[in-house]
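The complex is shown incomplete by one protein chain, all other protein chains being positioned as in the whole.
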């Protein structure tokens, strides 16, 4: 793949869902182009033999992951690797001047100690000493950290659940409109969030025609959500987060419950609050009161659809947020970060309208 | 269909999902048998022309709904009709000595006034004056109202969401173990809950590959849940109930959040509490701590699968409850009530084990 | 919506799947733009109230279908109406200089008499006398009728099954490589092919977790396929066509069986034959021998994926063809025709790469 005048992007972990989406999104991008495909299992194979359905110009080879080579051909790298691998590769790329967007959880916590605790299983196999790099990494939620992302060397793209959950919640935390205790996030995701590596629970025969909770206490995304929520609220927050597996390929819905401090606020008031925050953010849309988002409305787009409801009987605020877990919840958000890093409008090259149904 | 020595059952609304399930469940029943099939749209047609996949002995005709004729051939009637119709038919059957299980919402409230308010749309077309009958009707949750159901002339089978939500919640309300304010029920249902009458939102092309909330404030099942919760708790309860439509045919999962009064209680403690209540109820199974129910595990059965978890960081109790919305959530529960009315064990003739996957 | 320098397009039947897809595809189109939304049921409503998930600039009103008004604001009209309606509207538009792409079956037969016979039910309600217009209409299969489409006033976009079935079959008929008797087309479609009007058989609860044949003898697309097959083969052809309903939203797969006249031909030979025909057609891709198309590979694209296999034990040629039934099988093909009519490259503005999975 020839170098281009705009940004050159290496995609590492090309054949997984994160890599695959990133490649697909960058195919139509006006300024960024993929100049390196990296993978371990698929190294040495032609792209067309891996993805016959997504032809790339000149049918490139997937290469093994060599930081020197990557630095020669790429300005940016998107890392779509299992947790515990990106933290080994990123420093080598950063040292060579490649700016990195990491789709894994390796740099999502400012505190390495917290990562070591939450991701204890992955941590047991490696010896991380990059606490400083953890502090420097920018949490890649563009609607909240845009300027920092634009300057960042290393961006940690948020998890799918944190993305969907934080977008509707943060405006209310920032304004101090809700109680910070007893926030409940009941989230529902399609099975592609489990990745492309075969697992019994993700077989169609198992997951279809069923919905089930999992990771009910202590899912790893809980602490990730709490870190950002605390940053914005300016106080400690412990919230309840329950993910559920839904029989669909894509889509993630977060239903968030919190108590309004002022019981007189209406759904319209709260919609105004959230609208004010996102009015100029093209990847977030606030729906009118009474219109509730279906994940299908966000599918194959980099858009988050938010809706706000208030039950004045109970004083509860009900926030709903639908995204495509592999786009706004993963690779699309990664590209959105790349756009900011490259000085482009955040939505450049990203699909915002679904093909329905 | 010939009369039998055991109970003779008329099924009214035979070709809808409620009727269809009832007929199917009674096919293998050792003591009850279907002796009348009633319907409006399908009256005059042979059963095999409506359901070629479910052959019945002697291929009966579906008949128009004549209370005199029903009383001649049936001891019991299961009414599977749209809201607002059963209340017109039930009195005529009761007058003729036919005991009735109604699958609609017509008799679920003890207060006719409340029904008129909650079901205002249906109420606008009819003139109900049967407040006394509303008071006499028994709410057909067999695990909690078994003796009353056994004696009842008229049983109102609970809605699918109330069934799944109340079963795990009631033991904690009865024991006074949870705060009664800020109870949150986040429920998820398959599309068959919407019935067999075609609606755009229930088309596969619309509902598949999507999850969405609906009826976010004021869904009718909220007040039904509250009525029973209040009866058991002995105090007024206002809770938050949010249903979601899940891309699957069957299955209903309720995830219930409540705060423990005693923050020292563990998941094991709470499992003991709920186990004590349901130990001798064959249609309810409490799973071990850490095993969370998938709706697939309950599919095609009359069993509710419950699981309890406690987050001691937040003091929250998380209750999970999976049922088949058309069996334990509708027709199976109706048959369970019939069993009690006929003096049989509640699970007689009902499937309790799924065919997996 | 303001007029544009490129082509102005009216979309009639805007809220059905054909209209919806057309609008969505034209949103990103560089030269064509939608300037009129027409509908009957939805006339007078703002677009956003119908499709909150697909915002359009200035949130246009859906208007009632007035040919005079349409001719003022549009150069082209795409008609996405039930069979039997387009034939009433098209002449009024053509008379006023509006070029028409009809997505229904009204103008797919050169012979009005054949239409009256095949679509007897629709024909019974109207009095068609437009035999001449039927003869003039161009069958809108761009890979085979490109020059005629470019000049046409009235284009009849092919059905979804004919599109998928003819693309792989026609090259072999043209070359005389297969027996013309005993051609068998076994086709499988997602449920969106049944449209957006609610029907019991298309409910998720009915269609999910099931596959079934329908219209086994005499499905209407049989004669449509035969007409085009005969044109290319230069002889009468009677083939076997069996559609099946598949539990998915989108996608259509045709598996075509025919006997090779020369039993010595290999799969590679036959792939060469078909490749030669489609090499320069950007909306058709021939897969390598041994790679079989999944409909998911074509989903949300205007691409047909073809694959050829030969069983030299039996002398059978097996052709496989996967499309998105609503894009290449309907609205995308309509836009492809519009492109040709407007002097543009056929794939202009059309998605060709799937977002996978």
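Lettered A, B and C in written order, each chain numbered from 1.
Following the convention adopted for this analysis, a contact is a pair of C-beta atoms (placed from the backbone, for glycine too) under 8 Å apart; a residue touches a chain by one contact, two chains touch by 3 or more.
From a predicted model like this one, the values you see are computed outputs, not experimental measurements.
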Statement: Contacting the left-out chain: of B:14, B:118, B:294 or B:335, that is B:294
- prompt: Quick one: which of C:108, C:250 or C:281 touches the chain that's been left out?
  reply: C:250
Residue of A:171, A:247, A:315 or A:346 touching the missing chain in the full complex: A:247
- request: Against the chain that's been left off, what residues of chain A make contact? List them.
  value: 17, 190-192, 194, 196-200, 202-209, 247-250
Query: At which residues does chain B meet the chain that is not included here?
result: 17, 20-21, 24, 27-28, 51-55, 192, 208-209, 249-250, 285, 287-288, 291, 294, 296-298, 300, 305, 327, 351, 353-357
Statement: chain C positions in touch with the non-displayed chain are 181-182, 184, 186, 188, 190, 205-206, 208-214, 216-218, 238-240, 242, 244, 246-251, 253, 255, 257, 259, 292-297, 299, 309-311, 313-314, 316, 318, 320, 322, 357
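Methods note: only the chains that are shown with their structure count from here on.
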Field: Equivalent-chain rotation between chain C and chain A, CA atoms, steps of 5 degrees
entry: 180
Query: Same or different for chain A and chain B, when you check if over half of the residue numbers at their contact belong to both copies?
result: same
- line: Nearest to the mean of all protein Cα atoms is the Cα centre of chain A
Query: Quick one: chain A and chain C, Cα centre-to-centre, how many Å?
result: 37
Query: Measuring from the mean C-alpha position of chain A to the mean C-alpha position of chain B, what distance in angstrom results?
result: 39
Message: Counting only residues that touch at least two other chains, what does the list for chain C look like?
response: 17, 192, 208-209, 249-250
